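Below is one structure, written out as structure tokens; the observations come after it.
One protein chain is absent from this view; the other protein chains keep their places.
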Amino acid sequence: MKLVIKITGKFFDMEGDKSSLLSSIKELIGLGHRVALVTGGGGIARRYIDLGRTLGLNEASLDLLGIWVSRLNALLMAMAMQDLAYPKVPESLEQFMEFWAHGKVTVTGGFQPGQSTAAVSALVAEAISADYLLIITTVDGVYSADPKRNPNAKLLPKVTTLELKNILESSQSVRAGTYELLDPMAMKIIERSKIKVMVMGLSKIGSIDRILKGEETATIVEPV
Amino acid sequence: MKLVIKITGKFFDMEGDKSSLLSSIKELIGLGHRVALVTGGGGIARRYIDLGRTLGLNEASLDLLGIWVSRLNALLMAMAMQDLAYPKVPESLEQFMEFWAHGKVTVTGGFQPGQSTAAVSALVAEAISADYLLIITTVDGVYSADPKRNPNAKLLPKVTTLELKNILESSQSVRAGTYELLDPMAMKIIERSKIKVMVMGLSKIGSIDRILKGEETATIVEPV
Amino acid sequence: MKLVIKITGKFFDMEGDKSSLLSSIKELIGLGHRVALVTGGGGIARRYIDLGRTLGLNEASLDLLGIWVSRLNALLMAMAMQDLAYPKVPESLEQFMEFWAHGKVTVTGGFQPGQSTAAVSALVAEAISADYLLIITTVDGVYSADPKRNPNAKLLPKVTTLELKNILESSQSVRAGTYELLDPMAMKIIERSKIKVMVMGLSKIGSIDRILKGEETATIVEPV
Amino acid sequence: MKLVIKITGKFFDMEGDKSSLLSSIKELIGLGHRVALVTGGGGIARRYIDLGRTLGLNEASLDLLGIWVSRLNALLMAMAMQDLAYPKVPESLEQFMEFWAHGKVTVTGGFQPGQSTAAVSALVAEAISADYLLIITTVDGVYSADPKRNPNAKLLPKVTTLELKNILESSQSVRAGTYELLDPMAMKIIERSKIKVMVMGLSKIGSIDRILKGEETATIVEPV
Amino acid sequence: MKLVIKITGKFFDMEGDKSSLLSSIKELIGLGHRVALVTGGGGIARRYIDLGRTLGLNEASLDLLGIWVSRLNALLMAMAMQDLAYPKVPESLEQFMEFWAHGKVTVTGGFQPGQSTAAVSALVAEAISADYLLIITTVDGVYSADPKRNPNAKLLPKVTTLELKNILESSQSVRAGTYELLDPMAMKIIERSKIKVMVMGLSKIGSIDRILKGEETATIVEPV
Partner (left out) sequence: MKLVIKITGKFFDMEGDKSSLLSSIKELIGLGHRVALVTGGGGIARRYIDLGRTLGLNEASLDLLGIWVSRLNALLMAMAMQDLAYPKVPESLEQFMEFWAHGKVTVTGGFQPGQSTAAVSALVAEAISADYLLIITTVDGVYSADPKRNPNAKLLPKVTTLELKNILESSQSVRAGTYELLDPMAMKIIERSKIKVMVMGLSKIGSIDRILKGEETATIVEPV
């Protein structure tokens, strides 16, 4: 299978072992899957964006700083995978396609201002006709509401893209940026190409089959 | 002033003289303005997209074909402006910024799959802190409804971004792609950076001052 | 065998199915051949060249417009071949060699102003030491005269490069551009490296063995 | 004058206003000087290097991570200078020379593994035949010993390159990395091209004339 | 005026002062002309081509070696001109146009296998609409025959492109490569764009006006 794995930038902020992601991906490759990894920017991105804002940078430039940090995270992962990964981080979808053609894991951060890395992961999934786009979050799936705010929020094992859009919009209306899984551009790409999406915690990367059978906690997004 | 001019791809389909755009831009430069030009793909883009679809290309690849045609239109205009324009067409916002730094007209087509050239023009306007983004259409502004369908549609001299979003959404709900001025990504950029937008016919490019005074027909979009 | 296939730009103008070329190339690959494909610009190229001429572009710039259209045709074919082809179109022979090294079909349009795509195909054939350069035309080989003008024109199953040069020169003297198979630069490359050339109709791509045995209609060009 | 300013990566770690550097450089430009700025990586670079080490990266790859962070710092400063700076960060001396030719401030981080950003600043100073290389540190010049360790360390207003090498070597023998102003490669470049160097605190950037007269505290390095 | 100066690669082989070319070009710039310089490969190119041939390289690869040497000569001249020249050597006409846009002397060697540097100089002259293409040879113009072989060979102050083609063809028929001023591709470009050409010795670079008046020995090629 062709898998796109989108890992939150927060992963690079967190204390603790980063090698779990590495070994999960190696395991997937060992099983014969092809993997594209998309890394977010996380706290270091926000730090540079804040610094840039104090220096008067415009929004496009601030986005670019965040993109560079996500590319730095991508470079870290690409180098850690050694011969398994293409050693350069693509800076556009065209470049991604070129690197991907070489048969290795391709690790990418952001592409362009105005796009989230979630949108990048959807574009990448579309371009390679991925079997699944796995969105790795700090929680273990999509909740009916923001679990940090609402103790009654429940994990949803299955949602349609339409339901997901409603959840995202309502939570975004509360406070921008606090619960951002998939932005409108990512959703548009997912919908137009009916990309199969799973939202899950990091420890579930290797359990796609079990998730599909409902034996592991995660959220399957069904294109409508 | 720094002006971004977005010209519809249909301009390159139409019979008749293309040199009017050239002379308008030269006039603006003569007045001391700096100009970035963004060209759409138009009918040739659609032709290649249709051809690609018969060959089984995915949506990202189809977008890329359309982007290439918009870049071809950009190259045509850049070469026609000779020494006034940078002779290469940028393929990303980062490259645009580099070319723009050389002080000439920079002509660009599309950047990335999943983005319209309208979104490109908004990104460019944001990145250079443009004074105005001029959207050149085949009609002379934003109408209360699609003028081709509704004889009662009226040209609106001023709309807020909020009103424009409502108009665009309602018209899009009728039939996708038939009345596409500004897509959601373009609107998001315009809103977050409060970019001043004017929608106008080609003949009005040189009349920004008169439009601002209400002496020429066009639509001014006011950021809210 | 290593095969360079040069397909006329007219192929992209013609109504009807483009997938025959795709399936022919896939078949060749399935037989263990390596294929480089060179695409011409065709009618869209001429359209942009005409448009450029009305805007006062010089000959080098007009050539460049035509080259870009031939690259667009190359991109279309490369994307249609999916994993079989390198996903990027080379813009110089050096870049071609780099892409070719990756073991996939490499699809290229024009390289430089002043060169036809026929010359490009000869350069490519020389650089990879191709076994055959297949020139695909809208007719089924080289005729003793332009078959559209002269009803007595006969298809020639074999010509020497010297004979071919005489035919090309005499037909070109009638009206430039109307019967342009191989320009002088292409002929020079073919001669200096004694490249084996076949001129044939599209339907004969898969029949190299049969053509060599004289069982299929086409023209074999013998280097002298 | 042509000035190369090397700013320690620690500058980007420190709390407090980053705009002082911006305004100092703008002032220098206002006085008619041309400026190249070289930024170090600092604490974020060390953070990524540490992270990379836990993932088993080799030294060349770790260097590359640090270089990327120094480039990120360079991008931040380049964007903050807006039209005064070239908007792209060079990744080699050849690219630096190209960007520098455009007449703007050129901001660069590291170039290659195995080279410090101090060596980069010396190379840049050599390549543009700079009048002075200003090394900005967190202290206000070169001390006879590490001032953090030795309360008797005295600031030296003038040292020869030979004396400086002795100081650097003796302090490095204590503990690698704790007092690294200029590494051997930087010293080699400075010596072979007799580059004039000043070591100073950030607040002294604008006082070159006063330093030369001995009216401001800093260290002048005299090539022997 | 816009001038393209093509200097034979032999210039880089010859003993003696290379700075005369530099000072001539500086003088032309001082007079307000814009200059593009095209350098041949000369003896070092032939040396590498010979070496490559012993290693079994094909013709395209041998051409490429020669092109690299011509680029090396171009780099030498570009660096010697310091701030007057763009510091990078273009590798294609598209890149040449980009570098040329920056207002400096652009120095280029070869572009593509199958093209001489004479053809490059004609392409460059066409692309920038040069006023004159100056071909600098080791003799002082075009002779009625090869002056090294025929003591009766006379310098021709004026030739038409048609006459020049006849001279070149007849001399080439004697022995290929011994008297190669302008190859067929160069002639084709010169003819299609009616480029004004002068063939002259190095010492005459600064005497265009005097040559036009017939006061200096050189050959003016008149397009027919």
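Assorted remarks:
Chains: A, B, C, D and E, in written order; residue numbering restarts at 1 for each.
By definition in this document, a residue touches a chain if its C-beta (ideal position, glycine included) is under 8 Å from a C-beta of that chain, and two chains touch if they have at least 3 such contacts.
Predicted model only: the values in this text are computed from it and were never measured.
Counting contacts over the entire complex, the absent chain touches A, C, D, E.
For the chain left out of this panel, the touching residue among E:3, E:69 or E:134 is E:69. Among D:27, D:50 or D:94, only D:94 touches the chain left out of the display. In the complete assembly, the contact with the undisplayed chain comes from C:97, out of C:4, C:21, C:77 or C:97.
Contacts to the hidden chain, counted on chain E, fall at residues 12, 17-19, 22, 44, 48, 51-52, 54-57, 61, 64-65, 68-69, 71-72, 75-76, 79-80. Where chain A meets the omitted chain, the residues involved are 83, 86-88, 102, 104. One chain of the complex is left out; on chain C, the residues touching it are 94, 97-98, 100-102.
The definition used in the following text is that only the chains that are shown with their structure count from here on.
If chain C is ignored, touching still links all the remaining chains into one piece. Shared contact partners of chain C and chain D are A, B, E. For A-C, the equivalent interface within C-E, B-C or B-E is the one where over half of the contact pairs agree by residue number, namely B-E.
Ranked by how far their CA centres sit from the centre of chain C, the chains are topped by D. Mean C-alpha positions place chain A and chain D at a centre distance of 37 Å.
Separation between the centroids of chain A and chain E, computed from CA atoms only, is 55 Å. Taking the mean of the C-alpha atoms as each chain's centre, chain B and chain D sit 43 Å apart. Of all residues in chain D, those touching 2 or more other chains are 102, listed in ascending order.
Viewed as a network of touching protein chains, the structure does not reduce to a path, ring, star or complete graph.
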